[in-house]
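Selected chains from the complex are presented in situ; the others are not included.
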Amino acid sequence: MPDQASAVTPDIISTLLQVSTATIATQLHRRGIRAVFMVGVGPLDRSNARFAGPARTLRYIPAREDLDTPEGYGDPLHPQRVAIECLSRGDVLVIDARGDRSSGVLGSILTTRIRVRGAVAVVTDGAVRDAGAIRATGLPTHAGGAAAPLSIHSHHAIDFDIPVACGGVAVYPGDVLVGDEDGVICIPAGLVGEIAAAAYEQESLESFITTSIAEGASLIGSYPPSPELRAIYEAQRAREA
Amino acid sequence: MPDQASAVTPDIISTLLQVSTATIATQLHRRGIRAVFMVGVGPLDRSNARFAGPARTLRYIPAREDLDTPEGYGDPLHPQRVAIECLSRGDVLVIDARGDRSSGVLGSILTTRIRVRGAVAVVTDGAVRDAGAIRATGLPTHAGGAAAPLSIHSHHAIDFDIPVACGGVAVYPGDVLVGDEDGVICIPAGLVGEIAAAAYEQESLESFITTSIAEGASLIGSYPPSPELRAIYEAQRAREA
Amino acid sequence: MPDQASAVTPDIISTLLQVSTATIATQLHRRGIRAVFMVGVGPLDRSNARFAGPARTLRYIPAREDLDTPEGYGDPLHPQRVAIECLSRGDVLVIDARGDRSSGVLGSILTTRIRVRGAVAVVTDGAVRDAGAIRATGLPTHAGGAAAPLSIHSHHAIDFDIPVACGGVAVYPGDVLVGDEDGVICIPAGLVGEIAAAAYEQESLESFITTSIAEGASLIGSYPPSPELRAIYEAQRAREA
């Protein structure tokens, strides 16, 4: 998996930042990959929803009163803190919170640190706390909602950098997560380059089709495009190249 | 029903665009009609939520892997495409998606075509895909959410222009749907003119009451209005006429 | 309880308006109080979410067709109307709607009156109707959503100023409710002053920590702060005093 992940070049990330999660979903579906879009997870701020980067995972299990006390929270080896300190530039921190939105998985101080470390997004199927302050940090954040209680109200950070579930999707460390206004999609590590290229091609064609439809063309013959329309597109494309 | 629908004049639509779904709900409730407000359906863009027009229906059932493949999607007789090509100016396309929000019932290309055909809104209890691009088209859209997967991930368009369910409400073709920030309400075809007129009257009175309350009047005597207050209102109304 | 409530001074309310519900949740959690944050309740307008004030309660039970008719709604002794007319300046009206969002617990006329009476917020686990008009009144409103049907569609106002449930939280008249973008938290009447002071202290320290982290400090040693960092903070705090 490390080899695959290393293949995720800045160019690929740059391409992924130009295509929609809808297009990526179509490309994955064509390859038989369907269980990749997170349900119940959306952008905290839809004007700052877009991101792409490799997943770094953090797993929470339910809290229990004998183990999860405000005191224990100060442990410097607390997996939540260590995971954040291990983030690299460009990473996306994804937190498996079992869809439990009764407390926040993190707040604005940790988000500030995540940003400073160069991570590009936080994704969780739990809630975040102090959502207004998190939005103000400018870090794209996709979550199941907002909730004021601190994480130990219902969560116990247990381990990181292992495969997790988030929003009904398996996320393996090194998979690439992409977000936009629709939410978050997970691209399996080995397919990232292929999907990025195909998605870019698809959007180029769809942009051409959209223009045609905006000018009055019927869906029949345009979407999907007839051989004739596709030939016109290919010719135009060739001229631009 | 065609006769009733033909009775929905531009004046009536124009009146409906000036009243709230809350007022329409009150008028329908007074006539014993209660099961008309869609649950779990809301505007994609609350600053562009308002619309009114006759319903054109499209029904989805669950997808099945042997029938719903990307290839089959290109069929020019696909009910989704035909339904859209059959839309008339002023129509509202309502899609029965069984409340399933795991994929988008349509995306921005189809929305562009819907807009070009002159339809005034899309309503669904499913999700839409590429929500940012749909918002950018400017077409009022009320949905259950946003989701990147393409419709065949979970839907199969099966037929159109038949009675459907949407958001827990029966919608018969020709019923008039009205939307605002609260969501979408369905007015039975035969009641549209009566409801529009009564709603307009109600809002005129309520506007008078609101002014009175904003100036310090107690609810007691104002809302509902006492005979005295109502007489003042009627007199003022008569002067304005 | 009256004595305790009278201890909620304007200074305390003023302090509570400067701290987040997240910080208040932490302080209550430290004292063993956890069941205080409302689930499924959020601001209608996140740019106008902040408020603090003592709770005045109103309880709804389900409507029944023989009792809940548009006519009965005009009763001047209707508990909904009386409760609103009994509101004092600074109060927060909290409506126990059993989490039922199929109709609106109130609309813009009543909200206008609530505002005129000087109440500072409306909180409910039900929906509100005519949400756009309610937002326009400027009164901070936290609800479970928006719905056009009038309250008697599903609710019957039964009594007020008794302990109620809202969003899974017990609210006793006189408890202090605080809202921000995360939602609404309930501070038991007897703890309000203590919590306000402690929350203010905590935010002062966290602001110091956030600055430190924004400047590049690691979480380890900063959050929670090491004895050294805390000493620096205390020294700085002392200088400012």
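Order as written gives the chain letters A, B and C; numbering starts at 1 within each chain.
Convention: a residue touches a chain if its C-beta (ideal position, glycine included) is under 8 Å from a C-beta of that chain, and two chains touch if they have at least 3 such contacts.
Everything numeric here is computed off the predicted structure, so don't read it as measured data.
Whole-complex copy count, one sequence throughout, 3 copies displayed: 6.
Throughout what follows, only the chains that are shown with their structure count from here on.
Chain B and chain C carry the same sequence, and matching their CA atoms takes a turn of 120 degrees, rounded to a multiple of 5.
Averaging Cα coordinates per chain places chain A and chain B 32 Å apart.
Counting partner chains per residue, chain A shows two or more touched chains at no residue at all. The touching residues of chain C, when paired with chain B in their complex, are 70, 73-74, 76, 81, 84-85, 101-104, 107-110, 112-113, 116, 129-133, 145-150, 152-153. Of all residues in chain A, only 20-26, 29-30, 34, 37, 39, 42, 46, 49, 180-183, 185, 206, 209-210, 213-214, 216, 218-221, 223-224 touch chain B in the complex they form.
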